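Questions regarding the structure given below will be posed in turn.
Excluded from the complex is one protein chain; the other protein chains are retained at their positions.
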Amino acid sequence: MPEVILPIGPQHPALKEPVNFRVIVDGETIVGLELDVSYTHRGIEKAAEQRDFIRVVPLLERVCGICSHAHAQAFCTGIEEIMQLEVPPRAQYLRTIVAELERMHSHILWLGVAAHVVGFNTLFMWTWRDRETTQDILEEMTGNRMNYGMNEVGGVRRDLSPGQIRSILSRLPKLEEQIGKYVEMVKGEETMLLRFRGIGKLSKAEALRYGTVGPTARASGVDYDVRRDDPSIAYPEVPWKVVTDTNGDVYGRTLVRIGELQESLGIIRYCLEHLPEGQIYVPAPKVAPKAEILSRYEAPRGELAHFIRTNGTDKVDRIDIRTPTLANWTSVTVSLVNQNIADIPVIVAAIDPCLSCTSRITILSERGRRRGEMSWAQLVDHGQRFYREGGRS
Amino acid sequence: MSMFPLSGSLSRRLANWARVRSPWVSVFNTGSCNACDIEVIATLMPRFDAERFGILAKGSPRHADILIVTGPVTTKQESRLRRIWEQMPEPKYVIAMGACGASGGVFQGLYHVMDGVESVIPVDVFVAGCPPRPDEIINAVVACLMLMKEDLDRGGKEWRRKPVERPATGTAPQEPGKVPA
Amino acid sequence: MTGLLGLEEVKSALERFGTVEQVRFNRIKLATTPEKVHEALFRAQTLLACDHLIQISALDNGQNFELIYHLTGPHRTVISIAIALPRDRPEMPTTSDILPPAGIYERQIYDLLGIVFTGHPNLKRIILSEDWPENEFPLRKDWKPRPRIPSGGTREEGK
Partner (left out) sequence: MEPLLLGIYILLFPGFLFLFAYAFLLQYLDRKIAARMQQRVGPPLLQPFADFIKMLGKEVIDPAGVDRKAFDAAPVVALAAAMTAYLYIPIVGGSPFAFQGDLVLVLYLLTLPTIALFLLGWLSRNVFSSVGGVRAVTMLFIYEVPFFLALLMPALMAGSWSISEIALWQQEHGWFALLQPIGFVVGLIGLQAKLERQPFDIPEAETEIVAGPWTELTGRRLALMHLTMQVMLVAGSGLIAALFLGGPLLPWNISPAWLATIAGFLMFLGKTLVILVILASLKVATGRIRIDQLNDIGWKYLASATILQVGIVLLMDYIRVGT
């Protein structure tokens, strides 16, 4: 079991995400950051070695409730490649639709949480209201609002009827209109610009050096998106483009996410309109031959990698999951170093991690190397004091 | 109260009435996959609006009447969950969210998991689902209120005590080498 | 995005460290030994422009521990550098000095498989609970879950 590390997700004050990070500070300046993810460690990787391919998919979906489809999909496409299964195109298109809906709901959710962090609650309420549209569509397609159970080795479990397709298509324009409003709001709202611009800046070289993935990397101008660079399912057939930005700060990451919302909407529409006829499933053999594969997929938070090794039985010999937040964490650690601790909350929120109100800071004061601890609250308070005293705002 | 017998019963009835109309909840994540937590937030949002029933989400467990626990309880969160529960003022109720909260769900038997909330603290209401829908969460809170009413009428939680002691799953020795699925 | 790397290109850069083979259309694997990893990674970075570490996969195949470094770059070819470590002395030099993201992955591997990365600046527990016994590594194949010792529930007085 060990492993799996992080069920990453958005955080909300009312749900204290059990992740602890320690920031090591020298006076005002940060010298290091330490992460403790053990609160939600359940041991999925060990358990996955003991379950067959049918039973392991629901387990992997629950690595993270927000990108559950991404995990199941990375695993299923990997096993299918090992088994050399020819998955029907209709199944691939359905997978793409669910994956992009999931990306939309995750990005909308992030936008709301980011707005909440900077105290813009109107946007928070609005985004969550609009998010219900994506949840409705997902529920209609898969039968569940989250943890969809759509994937299995060999295809998908549920089909779409022409009526459903029409109904989904009719709801997309409204969503598109709302996303347009977010763009206006993020670009025009002074308080958000104040808290987002120039914060947590990563140059392109730094973004590459520290191995960032997903919107964090793309906001720094790294043109890296696994959907295009290691294409799977229906992505090669769909016209879409990778959204990048050159700002490199929290503002850039917001723009990238909103841009991806619009791209996702286009992908969903294209897939629904060009849904191929045919089967949604091919029967998969019980056992997989001895092989190893690195299966990658672009989850909403960035590149997700499943390293799978099979041993000729109906179970995997080893599955090693690398989640996007773990990859992005190094960049947070580094981009915070030599920054003032007032900027921590926004920078950390910008990679879309889990963070907890119980996190603490170890303070090393310059004289005497005294150690003290600082709570999240004191940290926020300090940030405010810093700005009050003319820091930057 | 003893000085005015009538007003005593009246004030008790008033207190009971108020108690079932003002359930304040606090959410604690013990290693869930986040889906349950997101759905709890969704209940507070315009679509479901839990405030209609007087349900308010409170950050401090000290203010809460009902603790909603999500997740299968990892070994690291076990002591923290118990501490949170001890911090809550009486009378307090616990709702275990989803399949994980009830039994560990897909995580049952994993080495870092306690198999459900009930192996750590007493649970009053279980909600089925993975994750439960927001309306089911509201329903569970309302069911918890009904239970609260019943408890108040019967003067405590004693009547719900099971006559036969079940073996605690948390202590059951596992067959070495085999992880139950 | 430039085109995929050819096998010959990779061979010319990395052949000296061990056998190079094409395992997938976009994945090339090098099998080498622990002491050469550092240099191989450095050459892959400088000669093959591998600027992104995807993952360090770690596994226990019963006889050895295996570590596989997956790298990629603008060419979008995955270069996998695989090594095997003996079970009785699972030690190898850290690579976090040339690959900063490796630091956090190595901590995770240390926690779950017990592979010690010498020279790592902060090799501490990251995943397992703080009361997890020392010298037990759950991802090793010979590790068996033990009966859980309850640290005191309230089931008895509860309901």
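As written, the chain order gives the labels A, B and C, with residue 1 at the start of each chain.
Going forward, a contact is a pair of C-beta atoms (placed from the backbone, for glycine too) under 8 Å apart; a residue touches a chain by one contact, two chains touch by 3 or more.
Worth saying up front: this structure is predicted, and the values here are computed from it rather than measured.
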Selected from A:Arg129, A:Arg157 or A:Lys204 as touching the chain missing from the view: A:Arg129
Hidden partner chain, touching residue among A:Arg51, A:His116, A:Arg145 or A:Arg269: A:His116
Residue, one of B:Ala18, B:Ala128 or B:Met146, that touches the chain absent here: B:Ala18
Chain B, residues in touch with the chain not shown (by the definition above): 14-15, 17-19, 21-22, 24, 46, 49, 51-52, 54, 58-60, 62-63, 65, 87, 89-91
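Basically, only the chains that are shown with their structure count from here on.
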Of all other chains, the one whose Cα centre sits farthest from chain B: C
Chain A and chain C: spacing of chain centres that average the CA atoms, whole Å: 23
Between chain A and chain B, centroid-to-centroid distance (C-alpha), Å: 29
Junction residues of chain B, two or more chains touched: 74, 76, 111-112, 179
Chain C: positions in contact with at least two other chains: 128-130, 138
Contact set on chain B toward chain A in their complex: 27-42, 44-47, 57, 59, 70-72, 74, 76-77, 80, 100, 105-107, 109-113, 130-131, 133, 178-179, 181
Residues of chain A defined as touching chain B within the complex: 1-2, 7-10, 12-18, 38-44, 46-47, 50-51, 55, 58-59, 62-66, 68, 109, 125, 128-129, 132, 135, 144-147, 354, 357
Footprint of chain A on chain C - complex, ascending: 1, 23-24, 26-27, 51-55, 57-61, 68, 70, 76, 78, 80, 99-101, 103-105, 108, 111-112, 122, 125-130, 138-139
